[in-house]
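The complex appears here without one of its protein chains, the remainder shown in place.
And now, chain A:
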Amino acid sequence: MAHDLEGKLLTLVAEGDQGAFEELYGLVSGPVYGLVRRVLRDPAQSEEVAQEVLLELWRGAPRFDAAKGSGMAWTLTLAHRRAVDRVRSARAAREREERAGRRAEGPAFDQVVETVEGRLEREWVRRCLDALTELQRQSVTLAYYEGFTYREVARRLSLPLGTVKTRMRDGLLRMRACLDGGAA
């Protein structure tokens, strides 16, 4: 990767370089926290999970392999996995409560502060997602932002499994083409 700063920093972090970790923190803490927050919604849990992820960057940096992808991709895959695991267990617990006839508490919603830089990125992605078909967009966002498995997505959208898998792939590829094409 030509400009993989996060990857270069991870390689230094893997050697115990705390200064490099501080720099990495500055670059990834917003994306990590924001992603976890978007999936989990609950601020307290989000903080807890985000912290665990950032600590895991330090612990697990020796496992980062630059040949397998960028440092940011490695970091956010880790963050996303943790957030998704958490939201799925919370969801399962809520469903158990509901089945037992008890009213489950919904996730806490509150205002999330947007940053200026985030806004640009957010706008681009929003527009490119809008350019997808309804099914492509839903398949991608239900999975990525809500943490549903592709089977759950298929059930919610009343679609065959094969269709959901294809829409996910097509959606991502079209978003990629849109973002790469639109970027000045």
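Assume a residue touches a chain if its C-beta (ideal position, glycine included) is under 8 Å from a C-beta of that chain, and two chains touch if they have at least 3 such contacts; residues count from 1.
The rule we apply is simple: contacts and distances are computed from a predicted model.
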- Note on the structure: Out of "ABC-2 transporter permease", "Regulator of SigK", "ATP synthase gamma chain" or "FAD binding domain-containing protein", the chain not pictured bears the UniProt name "Regulator of SigK"
- Looking at the whole complex, which of A:76, A:135 or A:159 touches the chain that is not displayed? A:76
- Note on the structure: Missing-chain contacts on chain A, rising order, are 14-19, 21-22, 25, 29-35, 37-38, 43, 47, 50-51, 54-55, 58-63, 65, 68-70, 72-73, 76-77, 79-81, 84, 112-115, 118, 121-122, 124-126, 140, 143-145, 147-151, 153, 162, 164-166, 168-169, 172-173, 175-176, 179
